[in-house]
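In this view, the complex is presented without one of its protein chains, the others remaining in place.
As written, the chain order gives the labels A and B, with residue 1 at the start of each chain.
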Amino acid sequence: MELMRKLTRAGGALAVAVATLAVPAAAQDWPSGNIDLIIPSSPGGGFDTYGRILGKVLGEQLGVQIVPKNISGGAGMRGAQAAYNARPDGQTFATFNVPGIIQPIVLGEETGYDIDKIDWLGAMAFNQYIVVVAADSPYNTIADLKAAGEPVSFSAYGSSGIAANRILCNEVEIECQIISGYPGNNDALLGVVRGDAVASVTPINTATAFNTAGDLKGLLLMTDRDVADFPDTEKADSAGYPALASLGLIRAFGLPPGVDPEVSAAFEAAFMKALEAEELQQWAADTDSQLDPMNGDELKALIDSQTELLTRYKDVLAQSN
Amino acid sequence: MEDALAHSFHALVAGGGVFYLAIGAVVGLVFGIIPGLGGPTALALLIPLTFGMDTTSAMFLAGGIMGGVPFGGSVTAILLNTPGTAPNAATVFDGYPMTLQGRAGAALGAAGAASAIGGLFGVILLLLALPIAREVILFFAPPEFFMLAVLGLSAIAVSTEGKLLRGLIAAGLGLMIAFVGYDDVGSGTRFTYGVDYLWDGVPLVPTLIGLFAVAQIVSLYLSGGAITKNPEEVEVSRVGEGVRAVFREWPTVLRGSSIGAAIGAIPGVGGTVAAFLAYSVTVQISDEPETFGKGNIKGVIAPEASNNAREGGALIPTLAFGIPGSAEMAVFLGLLVLHGMQPGPAVLLNHMDVVTSLILSLAFASVFASVMCLLVARQLARITLIDVNYLVAIILPVALVGAYALNSSMYDVIVAVIFGVIGYLMIRFDYPRLPLVIAMFLGSVMEVNFRQSLMISRGDWTTFFSRPVSLILFLLIVLSLCVPAIRYGIRKFREGKEQEA
């Protein structure tokens, strides 16, 4: 196994060596041929769907083919490592799973990439969270949950889900018991409907999609935006927990460190233009997919505020369940 | 509902549906045959192609794939002792022995016909179950999932005729492997020994490719010659014999299909266990259990019927709750969303025409794929007559590319090779491989749901026995474990009587 790691390192070093030998690409030559898009999840998931539709539109606008490469594993870490070590010639870009790639750093684990050095292009969407309970639950507001007088159970999916639930409970000061291990967000919500748990912190779009039959009731929107499907639910700001609005799943895109600044600027401009494309807007409208175009700087600021929140709760996150 | 059916029929016949169905079925067959590539990969890679298609056509394409994959996977299971997709693992029990006896044609015929009928059955069940799907699904919570996983594990007892102890050891090792990686309940990783790659656990499909395909390559290399030692026995007419056997053994088909559809419908357990259960139940209630594993055609019919019926069943939770009942369905969900359908109870109300198209295409695809394959079964069976050197040269690259393609990872290829060595050693030292695979499939389902059950009940153990469905499943487990002992007792008793007489 040690040998494998050495091989990877050797491979990485070799790639870097080849990259340094290559003549740096100038902005006017970009793009020179097909562009690889590293997607940090298996085909079919949310990151894959967003990545592929963007790849298609961007490819059409640039007149080159964008080749999606799925490198899944480790909550997006493996993909991030591959992207970080890719040749910085502007012919490879990647989608990143935020906060999946922040969490291990906050917890002080070895990751093999440095978030500050990634050359951010921007983001397609920022999916914030909502606290939901079953429709027939006696609780109607987050204050009710806080006043329950006994530990409240929350169903959660994945490490990001456990983190979101823990951070909510600590920020609001609810004594909570987290029931983890669900294989997906919808399964965790079904757990709430079934009565496995009282509540769940889940991405807003997941809750909206699940709730076509009105099985769920929103208690707290962890955002400041209006959400059409939960019109009467309290928002983070007015409930007195503004920090919760910086938490969420970001469909972020970036380049490996070391790309020529001119190429990077041209890429960012092309990325932002692709987000405005009619085909993409149409897709978002047809599929109820959230779209929050964000440029590199906005994305960087959001990642920083999220990192700050996660760092504040790093002891809570490090707890084992 | 009738309107929707009529609409779908029209789309199938007049709207080019047949064309997409045929393409889907062919793609499904090819992906099923290549080890490592299966329904999930085929669907995922075709999704981008459906961007510009209307929804009904996309459903015909997807239905074709899902109908074609299971039979494609059975072809290599029967001919090469290598399941093309994970759920076909149960087919190798009796399929490969049949090939060794020169009855490859019959086995393929039986698999094809059983697939077709199983697929139709699953679709009928899906139609009947749609109105009550919601209520049924809500009956299944972690305690029930735990019991189902244990029921699946108890299939090990029958899959190891004569080698129970070695089977149990292999199962124990499989479970130990299943617990490697990210701990879904407790957060943090386990048993990774400093290797990052293991954070996501030991991947199942590369393991399967290693244990079967790569290990088989070593065996073929050592044996030389051809797979079937007596070529004159591979006859064309045998395909028909297999098809006839399916109709003769209709109770087996019905049983396999019911088990497949029912287990497929339960989210969280996955369809793979369905084929094992279908097989083990068939063995348990058979009058001559000792003939299984030695080329009993029923051992091919039951799992194959179950495999195609499973797809129909797995659609129920996928459509009703957006919870995929299998890996294929997880990807299929993405396709639905792409075409503007948010799965959930409302999809059954608002998109009935699309749902019926899908159901129809699944039904037709099962039949279509099977008929097409029966036509080429004779040629396929000839694989067993050619010099194995060609097979060794071709299967190894194809299998390892398959291991790579799933996750674009060379480490997966290395895992496949390592498990190839382990698989060969297991053959060599007489350890059965299937218990290890079953345990790897079910290990984390069992553990996660066990721990979740106790978390939900706040540590109260009686939760496993106080819920009606869970209790019924528990009794089934006890029954399935006792059957071999009871049967043994009866046989002894009879033998005793005969001796007296």
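In this section, a residue touches a chain if its C-beta (ideal position, glycine included) is under 8 Å from a C-beta of that chain, and two chains touch if they have at least 3 such contacts.
The working rule: contacts and distances are computed from a predicted model.
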{"item": "Options \"Anti-sigma factor antagonist\", \"Tripartite tricarboxylate transporter TctB family protein\", \"NAD(P)H-quinone oxidoreductase chain 4 1\" or \"Ger(X)C family spore germination protein\": UniProt name of the undisplayed chain", "value": "\"Tripartite tricarboxylate transporter TctB family protein\""}
{"item": "Omitted chain - touching chains that are shown", "value": "A, B"}
{"item": "Of B:Val18, B:Val136, B:Leu254 or B:Met410, the one touching the omitted chain in the full complex", "value": "B:Met410"}
{"item": "Of B:Ala25, B:Ala113 or B:Leu175, the one touching the omitted chain in the full complex", "value": "B:Leu175"}
{"item": "From B:Lys163, B:Arg244, B:Lys294 or B:Arg382, residue that would touch the chain that is not displayed", "value": "B:Lys163"}
{"item": "Absent-chain interface as seen on chain B, which is shown", "value": "30, 45, 48, 161-166, 168-169, 172-173, 175-176, 179, 183, 185-186, 188, 190-191, 193, 214, 217-218, 221-222, 387, 389-390, 392-394, 396-398, 400-401, 404-405, 408-411, 413-414, 417, 420-421, 424, 427-431, 446-447, 450-451, 488"}
{"item": "Touching residues on chain A - with respect to the absent chain", "value": "4, 7-8, 10-12, 14-15, 18-19, 36, 65, 67-69, 71, 82, 85-87, 320-321"}
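FYI, only the chains that are shown with their structure count from here on.
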{"item": "Chain A-chain B separation of Cα centroids, rounded to whole Å", "value": "33"}
{"item": "Sites on chain B touched by chain A in the complex", "value": "40-41, 43-45, 47-48, 51, 137-138, 141-142, 182, 184-188, 193-197, 199-200, 267-268, 321-324, 330-331, 333-334, 337-340, 342-347, 407-409, 411, 414, 448-449, 451-452, 455-456, 458"}
{"item": "Residues of chain A that touch chain B when the two form their complex", "value": "1, 4-5, 42-45, 48-49, 52, 56, 69-74, 77-78, 112, 153, 158-159, 162, 177, 179-184, 186-187, 190-191, 193-194, 196-197, 209-213, 283, 286-289, 319-321"}
